[in-house]
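My structure is below; once you've seen it, I'll send some questions.
Heads up, one of the protein chains got dropped from this complex, but the rest are sitting where they should.
Note that the chains take the letters A and B in the order they are written out, and that residue 1 is the start of every chain.
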Amino acid sequence: MSYQHAQDNWFAAILIAFIALAVLVNILRARMGAQLYIRRIPGLDAIDEAIGRSTELGRPVTMIPGLTAFGVVAVQALTIFKYITKQIARFATPMRLLSADPTVFAVAQEAIADAYNEAGRPDLYDPDNVRFLSDRQFAFASGVAGLIQRERVAASFMFGEFYAESLIFAETGNMVGAIQIAGTVSFTQVPFFVAACDYTIIGDEFYATSAYLSREPVLLGSLVGQDIAKLLFALTTVGGVVAATIAGTDAPIIKLLGQPGGWEAFWNSVLGGGGQ
Amino acid sequence: MGMITNLMAQQTIWQLPEGSRVLFATLIVAGAFVLILGLIPVLQTLPPRGRRAIIVTVTFLAGLFFAAEFFLPVNWTAFFPQDDPTRNFLTPAIQPAQNVLQIIGALALGLGTFGLVRLHLRNAVQKRPQWGYSIVLLVSFVVMATLSILNTLAEKEIVERGPVLERAFSILFDYTLVQLDAAMFSLIAFYIFSAAYRAFRIRSVEASILMFTAMLVMIGVVPLGAFISYTLLGLPEAGAPEGANFLTQLEHNIGLPKIANWVLTQLNAPAQRAIEFGVGIGGLAMAIRLWLSLERGVT
Partner (left out) sequence: MQARTQTLWQRMLGIDRRWLYLILFVNIVTFLVAPIRMPASISPPVQKFYDEIEKLQPGDLVMISSNWSASTLAENQPQLEAVITHLMRKQARFTIISIEAQSRDISYRLAERVTKEKGYQYGEQWAHFGFVPNLTVAIKGMVTDLPGTIKQDVRGTEVSKLPVVQGVKSLSDYKMIIDVTPSGTVPIWISYSPKNVRILYCPTSVMAAEAYTYLDSGQIKGMITGAKGAQEYEQLLTVVGLGTRFMNAISFSHVLIIVFILLGNFAMFMNRLQQRREE
């Protein structure tokens, strides 16, 4: 048996439904006017500072979505880049967006063009500034490193999924004296960004970025819903630790939550007095 | 009626005999072309609100397919005894749907390559700064693409694999591309050195903790750490005996490899687990927003 459907793992299915409900309810709350708080994220506050520095120096800004295949992470990265582009458009700062995924490249072209339109500067949009370099990891890395060196970029924004090439980007940017802000969901690359970048956005702060920058009620509501779901996870963990400490790891309640199988397994466990 | 019975018995068009499948597939592809060609002028004439309504509907239906396939029950043998109990009626369509996504990705690769070639051709023709590199890229692109295509045709025995083709492809792929890949990856070792030298400074409490932990793990995970702990310092390598006192337990667990293992499993793993929970929940929330078109970022 493998977990390919909700019926294979009832606990996961209920969790997914709960998280979705928490997110949707809080989006509704936000739409109805609830005031929602989001803490400061220094890396995101520094975006404007980085753009300002680029403008003063007259050197370009690079935006790198990493090796992200088109999906949720790529859309979030492009949302952030769209915001950055709107800021850049105000100062006519040159920019380069370098992509390793052709689908992301195609969507990025539209997103950046939209950003310039929304900023009222469609004349500044140059399609050659949004480039697909290569879908091979190190060919992409060498292309990006080369561009950063040749054009001596002043600010580098790296948001998305990164692998081994992350340090190549970050260190090359450091060599040319660029101010660097990185945000990634790739846990293993965080130490490299922390060592080489000025600001690093870790884990789910990456998903909070669009809410932080736009302060849109829907996005803030979604963020609150995520936090409620995380609280549930934390409470489940604490509850599990307490229950396992008091009753032992063979206790029915502990085994129930770890019970593999579908609804029959669940009901049998409950009616039969605990898991196997 | 036969079609419905087939569907209920989990036979779909993906499982029809060969002849019918080709006919259906041809009809579907042709129909898709007609639909797209017809849709483009319709979308262009629609006002923005109307366009948005269509996009929202299509996005919702596309996401609904995957969500429904996951959540719908799979075991219908109570109603359809000859049913497969490991899938529902949408499951056979998952693989073709994934194949469609891959085909769209492949088309996008053509678009990306076109953009790249166009940029560098323009650089070369207009002799923009550093146009020499553009020439190098274009020549490499044409040569590599030609040889790769010929090589693939030779593998399928459509063209003859001559010694020139074999040698040329081997030089470009095995002795150039593969080695360049390895060389770029090995740059990381040098970059780690300069990044660590620059970043691991005692500037604050957190930076100090980072530095000392990194040094402990770096030396603990290599044989030198074991040599220092168990050979030079004479610490016992084996675990402490049952019922040993605190000092004995400490002596048996203070070796550098054991400390490094403790840091990785007791500090790193829980922190990483916590971050992964947050990332997973964030990803799910983002996916829901995209599915319900609540995300106003890129779209």
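As a convention for this text, a contact is a pair of C-beta atoms (placed from the backbone, for glycine too) under 8 Å apart; a residue touches a chain by one contact, two chains touch by 3 or more.
Owing to the predicted nature of the structure, the values given are computational and were not obtained by experimental measurement.
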item: Contact partner of the left-out chain, one of A:Leu15, A:Ile41 or A:Met175; value: A:Met175
item: Residue in contact with the excluded chain [from B:Thr86, B:Thr213 or B:Ser293]; value: B:Thr86
item: Per the touch definition above, residue among B:Asn75, B:Gln249, B:Gln272 or B:Ser293 touching the missing chain; value: B:Gln272
item: Where the missing chain touches chain B, by residue; value: 86-87, 94-95, 98-99, 102, 178-179, 181-182, 184-185, 189-190, 192-194, 196-198, 200-202, 211, 215, 218-219, 221-227, 229-230, 237, 255, 257, 261, 264-265, 268-269, 272-273, 276
item: Hidden partner interface residues of chain A, rising order; value: 1-4, 137-138, 163-164, 175, 187-189, 260
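By our rule, only the chains that are shown with their structure count from here on.
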item: Touching residues (chain side chain A, partner chain B) in the complex; value: 4-8, 13, 16, 19-20, 23-24, 27, 70, 72-73, 75-76, 78-79, 82, 99, 101-103, 105-107, 110-111, 127-128, 131-133, 135-139, 141-142, 150, 164-165, 167-168, 170-171, 174, 185, 187, 192, 194-196, 202-204, 206-208, 210, 214, 216, 218-219, 222-223, 225-226, 229-230, 233, 262
item: Partner chain A, residues of chain B touching it in the complex; value: 69-75, 86-88, 91, 104-105, 108-113, 115-116, 119, 122, 130, 180-181, 184-185, 187-188, 191-192, 194-196, 198-200, 210, 272, 275-279, 281-290, 294-298
